[in-house]
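A short worksheet on the structure shown next.
Note that one protein chain of the assembly has been removed; the remaining protein chains are unaltered in position.
Going in written order, the chains are labelled A and B, and every chain counts its residues from 1.
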Amino acid sequence: MKKGFFRDSVQMMLLTQELKRDGGLMDAAIVMGTTLNKDTLMRCGLLTHEGEKAGESDTIISITCADQPSLKTALERAEALLSRNPEQTKSDFSNVESALNASRGTTVATLSIPGQFVKEVASKMIEKNLHVFVFSDHVPLKDEIDLKVAAVKNNLLFMGPEAGTSIINGTVLGFGNLIRKGNIGIIGASGTGIQESSTLLHLCGSGISHAIGVGGRDMNKEVNGIMTLQAITALEEDQNTNAIMVVSKPVDSKMRDKIVNVVMKRSMKKYVFCFIGDSERLEDTKEVRYARSIQSSVLRILELVDKPRFEASRRRFEREAKASIGFANNLSETLITRQNYVRGLFAGGTLCYESKAILEEILGPVFSNLSANSRFHLQGRDESRKNTLIDFGEGEFTLARPHPIIDPSFRIERLMQEARDPSVGVIILDLIAGYGVSKDSIELFSRAISEAIETAGKANRTLPIFLYVCGTEGEISPSDIDSLRDSGAQVFTSNALMALTAGLVLRKPHRHLLRRLANDYLGVDIK
Amino acid sequence: MKSIGIIDQIAIANMEAVGKMINSEPELVGVDTAVKCIPGFKSKMILHAGPPIEWQDMCGALKGAIIGAVLHEGWCENTSEAERLIESGEIDFEPCHNHSAVGPMAGVISPSMPVFVIKDKKDNRHAFTNFNEGLGKALRFGAFDREVMTKLEWMKSKLAPILKEVLNTIVSDKGGIALKPIIAQALQMGDECHNRNLAGTSLLLRELIPVLISIVDKDDAVECYSFINCNNHFFLNLVLAACKCMADAGHGVAYSTVVTAIARNGTNVGLRVSGVGDEWFTGPAPIPEGLYFPGFSKKDANPDMGDSTITETVGLGGAAMAASPSIVKFVGGNTQDALEMTKTYKLISILQHRHFTIPYMDFEGTPIGIDIRKVLRTGITPRANTGIAHKCPGVGQIGAGIVTLPIEPFEKALYEYVRKYEI
Partner (left out) sequence: MKIPDRMVIVNVGARIFYDTAISQKADAVHVNWRPTIKLEKDLEAILRRIGG
């Protein structure tokens, strides 16, 4: 009992709720000692002799626990909650120190501040034993290394930098989607890589335990895969995870071997390593399977842990692939001779990268702001040349503008530009749904797509526009899909299928090549 | 005797300074001619807003206002004569602030102009301010065409005597019009009292009209009422003078690091600190970030100007922005931005006002007492919602926006502080 201590009744109820949420007790009540409240406590079996003596201006804290130690802990927690000053029950703070000092049992920090300041702030977080999720880009490489080393020392996760997505215990950090809980863990060196993997798994009826973003540079020589290994350790120890999928662009073979060796040595679980568009064809081992696209890696991991769903999904993807091939054939007839090129406008870097890898197998080298090869490198703002794929989430854009997932206007502007180019045969885009995405996205894209098709139509051109829609039924409704289809777009449930189909509209590859592409990138055999 | 450390000494001094600001009670007690009532006002002197500045350094809008004042005084017949007179050095230019006065934008006060007289009930301190001319072309924006000059004449010969009579009656009745209660109420009604004064002007009219209609000739009463009624910012000048009283009450407390004046002259921003004497610490006046009226843009804008930041000095204006979300909308912001503005003032201020409170923040008092140490520690300087003048004299207001004061004056003030107190 706290004599002469007052808080208003709503605050008391909120504090009681918080106390109960913390767990470790069977029942609790924090109330003022009014007659009415004491009656209520009595009925709940929470009124003691001491409580009975409480006056109207006294506060009664009543807790029922299984044992003394739990009771002691619970009482300490109740005291801490009550002596929090009003500032700390607010949800907005002006600086990091006051937020961390507000003793709420914080476990995770999410950072989206300019890259040069990340080290300063994240170091404090790690010192306070918080896991850190860093959305920021332009973090100096040295800072990333120092921070990850510190995190590992403290047994913490450092997700990022430039992590677009993580999903821990069903809670999305950054962007992300509503994914069913399941037994597959994802480790991603990319945000949209995690988004497509997780949504595809969900679509196939499966689900995830956790998705951990480790940042795009983690498996570089300098960073040395430190957080990838930490994430592997974490998922190995996680009882909800049976299989682990690692998604990344291709890495240096020494790095790959190092990580795979670690896995082979200690793992009890099944692994699929997805190195997107990897030119090297890797041999599966007993412990580790490999894949070269997100769709195919989803199929591979299902094959390892969920045979029935694997079968159903494989059949479905096969159907879709065959339908798309036929569809692409028909579309290509509608194009006029000049329409020779594909243009890709992407919000997701990994999706752009995957599409590029697939299209290059069909069409030859593609211009892109992602191209390492300087001959085919384009700045994002440059005019497109021949086959061009642009990642609008690249650093050159994000310095001045919000991320394309949040703000679609830049991409939409570019879409109009491409629609006016008579050499364009097909346009491909990713439409990311879920957290962080503006509610108007679907409408904005639908309108823009109609307009683009109309513009081409006025010049007597058909303009195929393909959309990979990344989201689950909780975020994209059937009527959203209808609205996009009504605008004239062709909607795909995987990025690889979209890219492959786009390639087929422009060129008809030899039967053997087509079969190999379908196998490598879609995970299906189309005979 | 136990000696206390410098930090405690400063804390005590600051509490005293801000306490005095909070408890000040400015009242409107009359109308008079500038040269007759303003201390130290010489016959060939013109007061202006902001810190001291020479003619050659003045911005276009301020020069225009001064030329207009020279013509209004009848010292010259035309612009070129006026410029010659000014360049001859015959006219003294001084900050309004140095003479217990304040004025918005150019803030020009010349000897024969009518001014409001404000008195602090607590300590008989006085403050003075000119009459607000209204919207559109005005002397305070550097305009001095026939329309402006005619209105200035009318204000002097018609409006001033009427208001003088009205106020004399009110003074004999109840001592004067208490300005703090009006300001406090206006805050609850959506004014922040710097760039939005609609409520304050309405409340002032309620004080004036009963006397106006009972003692003044009907036509005159209508003329006077209409003039004030058409100008939503009429109350602004009175707010400034009231704030000047409050700020001056806190000035001159030894060891205090609290800001007691912030003012701009279109070229420089100047500030004064309670414990550092009457010296002005200056920095370049920035151009406000904001929205422009059709046809104008940032390249037309005059740097920030006016004594109106005396409001931010005593817990109004930017510090009270959370009370006035509607004007943030006008500059492209939203309610959250208004709230944020007040919250940032909290980070650089000592106390919360006892009488000026914000309903939206559970009636929390506005942040008052800007501490130069906190400004330098956080890097956060005061920001204000303000009008933007055209850089060429005579054009007028071209937009409104948010101005962020420079950090330089605060640094200079701190250096002088340690020199003075040998710390």
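Here is the rule we use: a contact is a pair of C-beta atoms (placed from the backbone, for glycine too) under 8 Å apart; a residue touches a chain by one contact, two chains touch by 3 or more.
As the structure is a computational prediction, the values presented were derived from the model and not from experiment.
Of the candidate positions A:Val96, A:Ile145, A:Val262 or A:Leu282, contact with the unshown chain belongs to A:Val96. Within the full complex, the residue among B:Ser80, B:Ser226, B:Thr335 or B:Thr378 touching the omitted chain is B:Thr378.
Counting the whole complex, the residues of chain B in touch with the unshown chain are 6-7, 10-11, 257, 340, 343, 373-374, 376-380, 411, 414-415, 417-418, 423.
Listed here are the chain A residues that touch the chain not shown: 90-96, 99-100, 102, 104-114, 117, 120-121, 125, 130-131, 135-136, 155-157, 168-169, 171-176, 210, 230, 233-235, 237-238, 406, 435-436.
Note that only the chains that are shown with their structure count from here on.
A straight line joining the Cα centres of chain A and chain B is 53 Å long.
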